[in-house]
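One structure coming up, written as structure tokens, with questions to follow.
Left out: one protein chain. Kept in place: all the others.
Labels A, B and C are assigned to the chains in the order they are written; within every chain, residues are numbered from 1.
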Amino acid sequence: MSRPNPVPVRTDAPLATRFAVVRALTEALAAPLSEADATLQSMEDASPAKWHLAHVTWFWETFLLRDHLDGYKLYDERWPFVFNSYYEAEGERIARFSRGMLSRPTVADILDWRAHVDAAMEPLFEREELAPLIELGFSHEQQHQELLLTDIKHALFQNPLGPAMWDKKTPQAQVQADDWHSHPGGIARIGHQEAGFAFDNEGPAHRVLLEPFALSSRLVTNREWAEFIADGGYETASLWLSDGWAWVNDNNIRAPLYWHEDQHFTHSGWQARDAHAPVTHLSYFEADAFASWAGHRLPTEFEWEAIARGQEGEAVAHDPAGGNQLDEAAPPLPVGGDSLFGDCWQFTRSAYLPYPRFQPAEGAVGEYNGKFMSGQFVLKGASCATARGHSRASYRNFFYPHQRWQFTGVRLAKDI
Amino acid sequence: MSRPNPVPVRTDAPLATRFAVVRALTEALAAPLSEADATLQSMEDASPAKWHLAHVTWFWETFLLRDHLDGYKLYDERWPFVFNSYYEAEGERIARFSRGMLSRPTVADILDWRAHVDAAMEPLFEREELAPLIELGFSHEQQHQELLLTDIKHALFQNPLGPAMWDKKTPQAQVQADDWHSHPGGIARIGHQEAGFAFDNEGPAHRVLLEPFALSSRLVTNREWAEFIADGGYETASLWLSDGWAWVNDNNIRAPLYWHEDQHFTHSGWQARDAHAPVTHLSYFEADAFASWAGHRLPTEFEWEAIARGQEGEAVAHDPAGGNQLDEAAPPLPVGGDSLFGDCWQFTRSAYLPYPRFQPAEGAVGEYNGKFMSGQFVLKGASCATARGHSRASYRNFFYPHQRWQFTGVRLAKDI
Amino acid sequence: MSRPNPVPVRTDAPLATRFAVVRALTEALAAPLSEADATLQSMEDASPAKWHLAHVTWFWETFLLRDHLDGYKLYDERWPFVFNSYYEAEGERIARFSRGMLSRPTVADILDWRAHVDAAMEPLFEREELAPLIELGFSHEQQHQELLLTDIKHALFQNPLGPAMWDKKTPQAQVQADDWHSHPGGIARIGHQEAGFAFDNEGPAHRVLLEPFALSSRLVTNREWAEFIADGGYETASLWLSDGWAWVNDNNIRAPLYWHEDQHFTHSGWQARDAHAPVTHLSYFEADAFASWAGHRLPTEFEWEAIARGQEGEAVAHDPAGGNQLDEAAPPLPVGGDSLFGDCWQFTRSAYLPYPRFQPAEGAVGEYNGKFMSGQFVLKGASCATARGHSRASYRNFFYPHQRWQFTGVRLAKDI
Partner (left out) sequence: MSRPNPVPVRTDAPLATRFAVVRALTEALAAPLSEADATLQSMEDASPAKWHLAHVTWFWETFLLRDHLDGYKLYDERWPFVFNSYYEAEGERIARFSRGMLSRPTVADILDWRAHVDAAMEPLFEREELAPLIELGFSHEQQHQELLLTDIKHALFQNPLGPAMWDKKTPQAQVQADDWHSHPGGIARIGHQEAGFAFDNEGPAHRVLLEPFALSSRLVTNREWAEFIADGGYETASLWLSDGWAWVNDNNIRAPLYWHEDQHFTHSGWQARDAHAPVTHLSYFEADAFASWAGHRLPTEFEWEAIARGQEGEAVAHDPAGGNQLDEAAPPLPVGGDSLFGDCWQFTRSAYLPYPRFQPAEGAVGEYNGKFMSGQFVLKGASCATARGHSRASYRNFFYPHQRWQFTGVRLAKDI
């Protein structure tokens, strides 16, 4: 089976149309998986594909149908317990590490539920006051599309037989020039400030003061990472954060997550690595150590966003055909293109903290993004697994510094 | 789906016939399971149903076909790595706790392998020198039939939705009289001493000296266990072994494994408990504490076997229709019948140690039963999930004192 | 025995004089401890008092005597292995959690070493080029004075008999008015920018942009914390960071570290809590949850520093007699005084990250403060256990969000 081609859809299409497209893509992504594939949970951080199919449906059923459709009855009253993720306000739920024990309900059961919920949603698309919540639902489901892909990759990787999920071949990456985007410093306006949807953690928009700096025009490549390894990068304490050095040694880390000899594991099974493609599946610790080794540093989230918005107050245009694969409306971009978006998430050295005057939304939905604020770092950009609509300058992704099962990479910065 | 009725077969039937019956029963037991059910691994002690289907096939392919059929080619050279269990002599293998990550090969793939191996076995049944190894293969596969049932029970139990595997109803248990089998003591001959198959750990036969004792004619019941709980059994330190008391408190143990309020979890989902049925799914620690509470003790394996063989040197006849459900030739026995076999495994106070002059067999097959000899206790009898052919006086089952996912119960003993 | 009164000394005194005073205070602080007290290590985060006595001596011997005094021979060549703390560049060293196993060398052995090193230092005080390194040595030893006090408090707390180290009584705290220091926002200059010593992590000085805010003029008190508890603060998920909520539940946290009923553990043993004294020994998680409960928030490190430097560009004078107890030159300040310094360290919501253009120093000394930059939060101010000379606006202390054995407290902030 080959990887699904997303159906193009414009963000100004009717809500009902967009809903159909988003929902269909989730199912298309899971389609190549067997019942057993879809049930695997390889670690506490990851969830089964089937669980993702169900959880996003729980979101629509709970926050739209249950809360806003008179007389709606839950499809199965026992399911919220198993398909709520982390919303404390929504009550007790299954221990996270037990999601992989859910052989029942089956994928077919969940697809039936999805169809039921999809049909029930119909009347809500016309209620204007619900549009923001429905927009949130789109973004939520799209985030889980990305997680579905990264989680199943991690699960299939555990299998010594190295199974492939599809047979899509990645085009050869082009060598990129070694350029830098310079910024003169000054006050920049950061955070969500345009029309259109954004998560609550992208605001409020506010000003920050930047010193002069430059951001690399390209991502660090597999070849460069191999040089880092060959130069003893993983054995040199002085390159690493103290916590990172402990992590490297406690876990005997010697390469990015999916590397083995000159191959790396992909959704299409084990493949030869492309020297000129961006290196991916790194921890923050590794990204930071590489930057030290290279004599540069990681950017702050503000520097990255300032460049993305355009130097000196003007937004840098990023390739409108951004290379992400889940895109709603565009063809894939050549890997390694000079774009801030679409190859992999890029670590910044900014701790994930609320912006000034941030207030979480009221109620359970407020737990969506207003929760995880300790010890994580902000990532910018978007990966090949990210939905196109999520490629925006203000988007803040966030992970713990040891996590690396996402498509995470490195873009260097330097003081000037 | 209802539980499979084992096809009757006599142990003096031709090997090929017996092979076909054993192999068919394994598949019949797994038949009610979905692809996802069959892939679940709920703890390191347990294995996926699919893995059992494959591992027993690996056994036939390795120790019969590969070792004894000229020109046989492995069906898939990569599979021994994932389907070897613990045979060090057979090389590296997958970490035990990763068996649950094997969504591939699929159940269908493994059934194909089974068919291939079954066909290839044909010429070996006529080679007399292989008969003992083939007998071992039967017993091996039958042990895994029992594990398949206990492992999937444990896996389904993790699901908060409490799914059922089949809808078989258990007949109401009869109240049993409170009788004791007395034994005058003296020298008893212990261990495998008849014709017919036995595992190597059942021998060599040897003499032991017994003091006068009595063994209860029945198993401890759910009602009695409820009294133990009501009397504060789980809160009374003096009843417990030191290690047991630590285990109770560290794990907050307050009832047998599958109890919840007045129900217990079964292959048919949550069911009301039958007060007069034998209590099952206990640890050695619990069995020992109960015996202390009851003012009695657990039997030694020698006492149990002496009774099973008949007091004063004559074997006690155990019900030939023994209640085990996987039996090759007999109808189910009423639960709670006055039999030493067929309801549940019975803990003895005997540590699992080799018998005098025991020597493990040479080669990888020698690892079969000559390995686990530290800290485990011997269990006698057979459970409702044990193959009939395994109901013999010399059979030695063995588990760690904290394990309780097998059908384990209590039969009391006392000094007289 | 009562607590030592620090000998007053001015920072413009000769280096030799200051050295003598600092060294003497370390020994005075350890004087009330028995040989066994001084050897205790209660957790990996803490070190034995004896180890602190030795480690600071190792610092002088290594970075001053060995590196700068011709012909100096190490007092004992085996000791660097056990008294190096975390300097990778200085080679292998004892596992951190094994420091508590060092019954030998004895305290007397180490005091001999101290005397030897003190004498050997004599000629170095006149070498001007070494003055900055000697200044660093003062600050280093003073930091360990504080750790010595917080570590031994934690160790003595483990003893069910609640031993006291001395019998100093704390004066009754005064009720403080509920005032706020307002700041209009704008560009503030942050980081070390005056003459005098600072750690490398306090620079480079740089500008940040602040929004209008206010900082409380006082610390949160024991009485307020008791109200938070009574109001179910520790049981209300919505008040807590996600990681904090997990920490509270995993560790069954229900009060600050040293609280028990209406008492708290101190260096003088168990004492009644003073309702109006600042609450101390909190984690970042607790501080943040309290701020949410109070309807306010924690300040950023920049806000705190801006107020400390004076609103609108003018430094707020903090009480020159700052309440810290290890002070080189001043009598104790009344507890709870309107001061930013001297009662307890105050959590900010700022992650501990390097300032723009920060470069760690070369060599092993560069590991001093340029290491711990992941997942920690900045604390400002100084505690009752901090040396006076460390009470400066730019000082950055840093701990993980779960740690609370330091004298940590809360000062609230709000947007205006």
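Rule of thumb we're sticking to: contacts are C-beta pairs under 8 Å (C-beta built on N, C-alpha and C of every residue); 3 or more make two chains touch, one makes a residue touch a chain.
All values reported here derive from a predicted model rather than from experimental measurement.
Here the chain not displayed is in touch, across the complete complex, with B, C. Of the listed positions C:Val21, C:Ala155 or C:Leu282, the one in contact with the omitted chain in the full complex is C:Ala155. Touch with the chain that is not drawn comes from one residue among B:Arg66, B:Lys168 or B:Arg349, which is B:Arg349.
By the touch criterion stated above, the residues of chain B touching the omitted chain are 86, 88-89, 187, 206-209, 211, 237-238, 241-245, 284-285, 349-351, 353-354, 356-357, 371-375, 401, 415. Touch with the hidden chain on the side of chain C covers residues 34-40, 42, 50, 78, 81-82, 94, 98, 100-107, 155-156, 158-161, 163.
Methods note: only the chains that are shown with their structure count from here on.
Contacts between chains trace an open chain of neighbours here, each touching only the next in line. In terms of the distance between Cα centroids, chain B is separated most widely from C. The distance from the centre of chain A to the centre of chain C, with each centre set as the mean of the Cα atoms, comes to 39 Å. Between chain A and chain B, the centres computed from C-alpha atoms are 47 Å apart.
Residue positions of chain B with contacts to 2 or more other chains are absent.
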